[in-house]
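Quick one: this structure, given as structure tokens, is what I'll be asking you about.
Note that one protein chain is taken out, while the other chains of the complex remain in position.
Chain lettering (A and B) follows the sequence in which the chains are written, and residue indices restart at 1 in each chain.
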Amino acid sequence: MITLASDFGTPYPAAMKGVILARTDARLVDVGHDFPRQDVRTAAFWLREVLPYFPPAVHLAVVDPGVGTDRAAIVIRVGDHGLVGPDNGLLLPAARRLAKQADESDVEVFEYAYSDPDSATFHGRDVFAPAAAELHEVGVDAIETLDAVSPTNEYVERAFPEPQLFDDGAAGEVLVVDDFGNAITNIPGSVLDGLDTATVNGERVPVGGSFAAVDAGDRLLTVGSHGHVELAVNQGRGDEAFGRFVGDEVRLGFDG
Amino acid sequence: MITLASDFGTPYPAAMKGVILARTDARLVDVGHDFPRQDVRTAAFWLREVLPYFPPAVHLAVVDPGVGTDRAAIVIRVGDHGLVGPDNGLLLPAARRLAKQADESDVEVFEYAYSDPDSATFHGRDVFAPAAAELHEVGVDAIETLDAVSPTNEYVERAFPEPQLFDDGAAGEVLVVDDFGNAITNIPGSVLDGLDTATVNGERVPVGGSFAAVDAGDRLLTVGSHGHVELAVNQGRGDEAFGRFVGDEVRLGFDG
Partner (left out) sequence: MITLASDFGTPYPAAMKGVILARTDARLVDVGHDFPRQDVRTAAFWLREVLPYFPPAVHLAVVDPGVGTDRAAIVIRVGDHGLVGPDNGLLLPAARRLAKQADESDVEVFEYAYSDPDSATFHGRDVFAPAAAELHEVGVDAIETLDAVSPTNEYVERAFPEPQLFDDGAAGEVLVVDDFGNAITNIPGSVLDGLDTATVNGERVPVGGSFAAVDAGDRLLTVGSHGHVELAVNQGRGDEAFGRFVGDEVRLGFDG
């Protein structure tokens, strides 16, 4: 199985699929190709949240503002999972989550050498898709048998911003906004345990176990399926209702 | 085969697919994940129009404004088809259409019991996807062997609004607008048989057997692929040209 994720829209992902299917008959599953363009952090977040639900697979992901520069291509092995993509931090959060989930698995990073791809602007098609197909064919456990592959300790790793947790509140930011308009923060959902209300940047709103805990159109704080606090509206868009978008500060208050 | 439909956009459907593929190697086919958010009626219409074209399958559909409340999860059996989703009326129109198509099939509804899913906001991943995988594995004909399943006669069924048919006209409403901008009404296409023109809310327009029956940019009434009257524009958007959107009244006149 090979999963595919990118910010490519239509129809560039199909070129990657053609390249792969010319080399292997692996099952292909789209994680999504509508990730915000060039936004490595958002895609890294979603890969971390989604890939661990898959059975062992090769995961191809390309959000790649540095395409055509000298940024490396990498392959990561975590147990039976393989991840393939640009060396820009996109894959590491998912890899670390997969390792955590599997307890004993290590995160092993390899550089994938390539030269003179057909294009300097579409390595998804010309570098990463062939690499994913090749990795699928040899098997993740045999990564080292690929000529192009060599272990490395030098790779880009970006951390998500850490929230600050206080006795009477928390401070963080909006990490991503999902397609429903839920503004997902970096604050762990556990801070809301036992609360009926809390303040968001000074305004008091209900804490709800589900969106429908409040009337349609009303705001609430809830814990999303990823375990983070999110600013939401029942049947509406939390980002707009709270005026908080990606990167904006979120201060929660728990007193009173 | 498992089909998937939702209003989830990107990338939540991929989490459902991961969950399913960790449990079964069924073929997965997307019906679509861009249905209007929280709009149960529109998705119910499209499921009714699309699912009957599929061979026997498990159909997983989630448009679920009540996620996390006490609304039930249901499984429906119609002949060799199984449908899985929230008990909010989403699945019944498709189930009744499948039954009609198969002549002798009954619509059998079962409640699917669940408790304490990982999240209160993403039952697609935590309740319905596992249920669909489980149903696929045991087989639709063996629904009753699932511990979680019990027959029920209590479930939510919503009817689409009925049109009024007169000798010289018809009154109905726009049920849905498709991605081309065709405003699909609840009025049966047969009312247009033999007509060259008709009035729409007082304005006379041609009746055409195809979009190209009128010049590009011109309005027409036609019968869509679902058999309903639709307000259309050749190579344009009927909803905007007629100023009629979902839920708006449509009055057709056939005299003169």
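Heads up, the rule we're going with is that a residue touches a chain if its C-beta (ideal position, glycine included) is under 8 Å from a C-beta of that chain, and two chains touch if they have at least 3 such contacts.
Small disclaimer: the values here were computed from a predicted structure and weren't measured.
Enquirer: Using the document's definition of touch, tell me which of B:V31, B:A44, B:L60 or B:V78 contacts the absent chain.
Expert: Among B:V31, B:A44, B:L60 or B:V78, only B:V31 touches the chain that is not shown.
Enquirer: For the full complex, which residue in A:P65, A:G217 or A:G247 touches the chain that was left out?
Expert: A:P65
Enquirer: I need the residue numbers on subunit B that touch the omitted chain, in ascending order.
Expert: Answer for subunit B: residues 1, 3, 5, 27, 29-35, 46, 49-55, 178-180, 209-213, 216, 222-225, 234-235 touch the chain left out.
Enquirer: In the complete complex, which positions of subunit A touch the hidden chain?
Expert: 8-15, 17-19, 21-22, 25, 28, 37-38, 65-69, 118-122, 125-126
Everything below uses one rule, namely that only the chains that are shown with their structure count from here on.
Enquirer: For subunit A versus subunit B, what separation do you get between their C-alpha means, in angstrom?
Expert: 31
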